[in-house]
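Then we have subunit A:
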Amino acid sequence: MSELLIIILSSLGTLFALLAAIGLIRMPDTFLRISVNTKAATLGVGLLLAAAAIFFNDLAISTRVLAIIIFIFLTAPIGGHLLGRTGYFIGNKLCDKTHIDDLKDQYNKKTHELSSNDQEETSVEKENK
Partner candidate 1 sequence: MILNDFLYYIILPLLSFSIVLVFIRFLKGPSIVDRIIALDLIVTIGIGIISIYSIINNQPNFLDIALILALIAFLGTVAFTYYLEKRDNNE
Partner candidate 2 sequence: MSENIITYPLIVHLFFSIILMFFWNKVKVQKIVTIIGNFVALGVAIAVFIFTWKNGTHVVNAGNWEAPFGIVFVGDMLSATLILLTAIAGLSVSIFSVISIINARLRFGFFSVYHFLLLGLNGAFLTGDMFNLYVWFEIIIISSFVLISIGGEKNQLEGAVKYFTLNFFGSLIFLTALGVIYGLTGTLNMADVAVKIQQVDNQILIDVCAVLFLTAFAIKSAVFPLNFWLPASYHTPPSAVSAIFAGLLTKVGVYALIRMMTLIFPHDVFLMNVLLVLSVLTIISGSFGAIIQNNIRKVFSFLIICHIGFMIGGLGIFNVLALTGVIFYLIHDIIVKTNLFLIGGLIYRLKSTTNMKNIGGLYKSYPKISLLLLIVLFSLVGVPPLSGFWPKISLFLSSYSTENYWYLGALILGSFITLIVVAKIWSEVFWKNQPELKVSKRFIFFDKLYPIQKWQFVTPIVLLALFSLYIGFGAEHIQSLSERIAEDLYNSQNYIDAVLKP
């Protein structure tokens, strides 16, 4: 029974990881890649870890695995956020299909402050309309 569960969990986990990898290759811009990365991998790895937790069937190990999963879920989005933010900051191009960019010109180049000023419509949006 647990073996089957392990097989299922590991297969799913691997699948998500693989998808993340493919996504990383296929996605046209940095931000989309981050998106793909953060999710698929977290879920995938979470499942793989869960498989291990089930395999060892030991409370101490399970709690540790849980700790890892929580940790990944905690850090992965922060990493994503940092990368996305930095990517934008250093001027990585958004892909052609991007039609809204509310962030444009919101960063102060010098102080790195981010404002919340309303800019009704950004230029990208205008072009797409």
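Candidate entries met the following condition: all candidates are chains of the complex that A comes from, given by their letters.
Everything that follows uses one rule, which is that a residue touches a chain if its C-beta (ideal position, glycine included) is under 8 Å from a C-beta of that chain, and two chains touch if they have at least 3 such contacts; residues count from 1.
If you're wondering where the values come from, they're calculated on a predicted model, not measured in any experiment.
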Candidate number, among 1 or 2, whose chain touches subunit A in this complex: 1
Per the contact definition, I'd like the list of subunit A residues that touch candidate 1 in the complex. 3, 6-7, 10-11, 13-14, 17-18, 20-22, 24-25, 30, 33-34, 37, 41-42, 44-45, 48-49, 51-52, 55-56, 58, 61, 64-65, 67-68, 71-72, 75-76, 78-79, 82-83, 85-87, 89-90, 92, 110, 112
